[in-house]
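Missing here: one protein chain of the complex. Every other protein chain is in place.
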Amino acid sequence: MTAEAVAFWAVAGVLVAASLGVVLTPNLFHAVLYLAAALVATGVVFLLLAAPFLFGVQLLLYAGGVVTILVFAIMLTERLAGERITQTSRWIANGAVLAAAMLVGVLGFLGRAPQAPPAPAAPDRTVDVARALTGPFALPLELLGALLVAALMGAAYFARPED
Amino acid sequence: MAGPALAVLGLPFAAFVLLAGVPPLRRRGRLAGALSIAAVAGALGVALDLWRRGIRVEARWTWIPADGGPVASVGVLVDELSAAMLVLVTGISFLVQVYSLSYLDAEPPPALGRYYAYQALFAFSMLGLVLAPGFLQMFVFWELVGLCSYLLIGYWYARPAAARAAVKAFWVTKLGDLGFVVGIVMLWGATGTFDFAPLFALAARGGLPAEGLGAILLLVYLGAVGKSAQVPLHVWLPDAMEGPTPVSALIHAATMVTAGVFLVTRAMPLFALAPDVLALVGWVGAITAFLAATMACVEDDIKRVLAYSTVSQLGYMMAAAGAGAPEAGFGHLLTHGVFKALLFLAAGAVIHALGTNDIFRMGGLFGAMWQTGTAFVVGSLALAGVWPLAGFFSKEAVLAGVLAGGRPGPFLLLAVTTFLTAFYMFRVVFVAFLGRPHPGAHPHEAPVLMTGPLWVLIALTVGLGARAAGDGTAAAHGPGWLAPLSLGLAAAGVLLAWAMYRRQAPAALRLAGLLAPLAFVARKRYGLDALYAAAYRGAILGLSLVVGWVDRYVVDGLVNLWSALTLRGGDLLRRVQSGRAQDYVYGVAFGVLVLFLWAQWVMR
Partner (left out) sequence: MGLHAYLGLAAVVFAVGLFGVLTRRNAIGILLGIELMLNAVNINLAAFTRFHGDPTGLVFALFTIAITVAEVGVGLAIVIAIFRVRRTVEADHLTLLRG
């Protein structure tokens, strides 16, 4: 077992466990915390995939920003309701079946694909990413900025105080 | 050589076309009448010429061409049979049209013009029927004649009774016509032709198929049953009296109703090959004669008496034809045409003067209307078969023919009918023309345009009888006891009528009392009318009930079912739109799965 393999299996186990926790736990707050764990684990996966830049972005935006937003939202809705919102699920069996089917489907695809040869150690692609972002993907980058502004304004409008 | 015959046909047709197509002409009533009368007079002249000279012509032109010879042809056939009919039709038509000028003088001119247009059309149709060289043309004109009958019976179309009578005539004869057309088509199917000459030649050679022929001829005979008012399709003729009296005289005494007898006589070479059918014809004729005579004995309407009398005499003619003596039947057709028209026109004069048809509202008419009275008495004597008037000879010929044909049953019926005929006619004479005048009646003699034709017909009746008597052929008819028998029966009938209605003799009245049940049944017309009405109504209403049910439950039901299914389906499908986003994600995930499956297994 190579070091990478050990690391992979370890992170994979954490990630899957955290994900299951997100969807199964009754307490919403705990679910958010499990999500944070999952997001961090994903970031480690990115590291394994030789994408440290992505790892950084993941931690900053996801594990930091998104989780914070979620926590705030829960607190707001919880406070407004005046009670702890519990989490119950419906139609578990149906959902499990469908999700399992989806998994089987995708894994089926994977199974048919020919095994790729183990790739050599990959160089750091960050510079290439930067070149791409300022090159062919410059326009999408600008549009992304516009999107974020729009999202900001939208969120501010939606969450405005009532009057 | 076909020229004169075509002229006879063409003159009335031209008159009809002019009257139908030129409304200003038609609206001048008496002018239209003059035109039609002139046309018929011309046709009469040519017909007399044809008959006198004994000309025979047959001409045929192709109507529907086909590869193996024409499918249908039209033309003219002039022989002794049709020549005599030509004279009869044009002659009586002429007299009736002149008479109508006076009889219908109270009609508004446009209506009168319409009447004469119909009269011209009728003359054309009847002549076309008589001149037909084949079954197809005869059938076409048969139907045309039926149409004219409808139009003329319903001349006073604003009267509900007249309209109903016209429709009834049309329907009842149509029933017979159905048989006729099916029969002639089947005949064509078996032989390939409609025309008489080839058919008779085939019959003489023995080339006609024997098995189906009886059925075919029976069907053809059905047409005659309808048109010549044989039992059970006789019910329309009494009701047809709703039309003007001259129409009754022309169509329902002398010409149209005789078309059935004419058909049987014309097709005798074919009928001779089917003795069973002929036997049926004979029996039906005799029964018709007897039943109609009984119904005439209890009628109070003078025209109805004459109508039943016509039915009875038509039965005589058919019985003769059925016994294998078509010449006797045809002879009776000719003489009957003359004196029945005379009787109707005389009755018309009475009705025109008094305004009523009921004989018990008349009485002693001889005093005020001696010309009409003479006409009626002469006609009654002829009808009763009193020597030396024409009716005696023709009726005796019929009886002789029936006896010679070996038909004792019909003979007996016809003999009793002779007695009844004399009885009911002289019943009318004694009640209406003799005796005390009815208090409310104010009779006056008819104008000359009406009495003129009457005298012509009287002369013809007497003249035909004198000719037959002088011919010496009277002696050749039947066994020696036949003439005295028929005369005796007629005398007995007259006597009984005199006893009952003139003398009011108690014995006679007791006899009448004994026969009261029969009289009752006769008055109810043996229930036939009611039977037909019930069957007709039942069939039509029944059919409409069924159709209505099918429409409501099957057709509407299908549509309603469809709409219900759509609504139900819509309700079911609506549940998919739950409004919950998660359910929609379900749909998306499911669709992606299907895509996976498709990609994995189908696209491989």
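Here are a few things to note about the model shown:
Here the chain labels run A and B in written order, and each chain numbers its own residues starting at 1.
As a working rule, a contact is a pair of C-beta atoms (placed from the backbone, for glycine too) under 8 Å apart; a residue touches a chain by one contact, two chains touch by 3 or more.
Small disclaimer: the values here were computed from a predicted structure and weren't measured.
Note on the chain not shown: across the whole complex it touches A, B.
Listed by residue number, the positions of chain A touching the unshown chain are 4-5, 8, 12, 15-16, 19-20, 22-23, 28, 31-32, 35, 38-39, 42, 45-46, 48-51, 53-54, 57-58, 61-62, 65-66, 69-70, 72-74, 76-77, 80-81, 85, 87-92, 94-96, 98-100, 102-103, 106-107, 110, 113, 115-116, 118-119, 122, 125, 128-129, 131-133, 137, 140, 144, 147-148, 150-152, 154-159, 162. Against the chain not displayed here, chain B makes contact via residues 574, 576-582, 585-586, 589.
The definition used in the following text is that only the chains that are shown with their structure count from here on.
Distance from the chain A centre to the chain B centre is 104 Å, each centre being the mean of its Cα atoms. Residues 586, 589-590, 592-593, 596-597, 599-600 of chain B are the ones touching chain A in the complex.
Residues of chain A touching chain B in their complex: 94, 98, 101-102, 105-106, 108-109, 112.
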